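Sending over a structure as structure tokens; questions will come in a sec.
Only a part of the assembly is drawn; its chains keep their places, and the rest are absent.
For clarity, chains are labelled A and B in written order, and residue numbers in each chain start from 1.
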Amino acid sequence: MIASPISQENIVVGEVANGLPLTIPVYRLKGDGTGPSVYIQANMHGAEVQGNAVIFQLLEQLKHLNLKGDITLVPYANPIGCNQKSGEFTLGRFDPITGTNWNRMYHYNTDLVTQFAQNHMQYDDAILKSAFKQALIDEVDSKLNGPAYLLNTGKRIALNLQKLAHQADIVLDLHTGPISSKHLYCPTYATNSARYFNIEHVLLISSDFDGAMDEANFCPWWHLSEALSKQGRELSIPVEAFTVELGSQEKIDLSEALNDANSILSYLNYKAVFVNAPHTPANITRYACHLNDYFAYYAPMGGMVEYIAPLGGHIKAGEPIAKILRMERYLSEQPLQTLSLESDAIAILHFASASVNQGTELYKFFTNVFEL
Amino acid sequence: MIASPISQENIVVGEVANGLPLTIPVYRLKGDGTGPSVYIQANMHGAEVQGNAVIFQLLEQLKHLNLKGDITLVPYANPIGCNQKSGEFTLGRFDPITGTNWNRMYHYNTDLVTQFAQNHMQYDDAILKSAFKQALIDEVDSKLNGPAYLLNTGKRIALNLQKLAHQADIVLDLHTGPISSKHLYCPTYATNSARYFNIEHVLLISSDFDGAMDEANFCPWWHLSEALSKQGRELSIPVEAFTVELGSQEKIDLSEALNDANSILSYLNYKAVFVNAPHTPANITRYACHLNDYFAYYAPMGGMVEYIAPLGGHIKAGEPIAKILRMERYLSEQPLQTLSLESDAIAILHFASASVNQGTELYKFFTNVFEL
């Protein structure tokens, strides 16, 4: 028996040069209206395909669950990035024309929060929340319904997705790193929720808006809560949004996708999205660091890299993290250079290629780590 | 007789994967020390090659002039961008790995200005200026001399160039648009100087820092002047920096380069860089607009574009600016769409390709234009 029927809609988010429309499939399941609604998207960056497999595994399970809240799932969120090849690989981290990161084009009008906080003090929490949600949706709609010549390609895709996301109480944006361990971008106010994902590494982020999907959803609410707090009113932030980093790009692993689907179901179950679902978090140690302590290590020289620090590994200062082979000056220099860190860290991800220029981002590390 | 001998130095700004160094040629002419010093670079964006030809034409003339100030000229400023091909064209507007615009990686530490303004009030203008210039250079040096693993590829190139630029009183960064008319980015405080370039279109910009070379040079001084002004002291801004847009990318035109060299010599002569030079500005009407009024018109649909609005042309509202051919639906729609503007404008540049997605930046226009 299928508890929850699934429906599909294709939304048009653009048009390419030969006039063919760019469409995105949107899958929806209806809840009974008593729980929070959920929005999950994947593959905003072209090479980060594993999220599609997670959505597959989610759908395979969700259709057997009883839902309290509505769930919307969007694979292939970026039909340009998804299909932009350069050589064998998918070149979909940024718009190939402008270089703009596809996940930095979401919209946020800070004035909206300021004005709203001023004008809606008299309403109770329920009405306030409902009105603010509608205001966010209207703001996006006004952009989408404005003159077409005001919107660039990525903004139009982002706004279409953001409109769907604003309708939800929970937003999950599924990404991957280049070669990466799993990690979670979590706004600090939602730290407790991070304990319900089966993800060992948690990056705690502040309320700064930098254009990403998660920020576009939690920043307005966070800032509204702060604005009201200054006026002496405490509003619990009713929206949670996370960027879920599933591992490495350019890879589909269906059984790992099932694990990640279960991790997400555990979190959603904690948030009371389901009626009687069995999903609970795994008993693992979770390590966190603040975004300011998320350390990018750039290649100090050009060369060919053997990556040594294992992803997820706890690295001691002075231990080797990589070797750089430089065959141009085999006779005149030490051709094999060993790199290390000056302080302890957890290796989270590394560059996808073994061939680096001086200054290429080689590794990213959690530093000043603490247990969650 | 050659009045001013030219010297060459090659500076190393990075290293590629096979270990070969990335070098940039730096040409220098010495002045007698009585005039302002000048820094001119070209080709930071790979496809924007015409600046190299302008530097050629400048050198050919400068060697016959008597100089008051030192002049430093740097062609091929970005050896990665310059040599990054994708198909026939040079793909050098952004780092091919990260998507970051090469001209958004210059450095500016706003704290430096604040601290400096507090700590150097007691000095007279000459000492203050000299100390601040040195502080800017030291700031860049401290980055360049810090751990190599803290600098990404573009930042290292940018810092090396910026170090040269900070030593000058006048900074010119030679760029081009895609398909473009000539225009000049000019900080508002230097508006009068714009009258000495033979460039009809002037874009007036504020003191916001967005990572570009011109901003990296004028913003600190501008902000210092503002900080001192708040303390009741008026300091004339001793540095001018401009981005000079020479026309279209992917094009070398030596006679047009001579015209642009003469335009630059006219400005430098006005700034008293030469002894008895004959260069004066052309008698042309100059049109200006503020950066906020520099209007990007995005393709309202995907298709094949015939560009109609002539570059530099004064376009009336409602006049056709482009036609978009859409052969996918020849029978079911009007296959040829005509685009127009809602207000008067000057067409400054347009996209380089005839093939556009919905949302591609089609044209940029000056609006709310005034004569300078």
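In this text, a contact is a pair of C-beta atoms (placed from the backbone, for glycine too) under 8 Å apart; a residue touches a chain by one contact, two chains touch by 3 or more.
The model shown is predicted, which means the values in this text are computed figures rather than measured ones.
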Identical protein chains across the whole complex (2 displayed): 4
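Keep this in mind: only the chains that are shown with their structure count from here on.
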Chain A-chain B separation of Cα centroids, rounded to whole Å: 35
Contact footprint of chain A on chain B as seen in their complex: 14-20, 22, 80, 86, 93-95, 97-101, 147-156, 296-304, 326-329, 339, 355-362
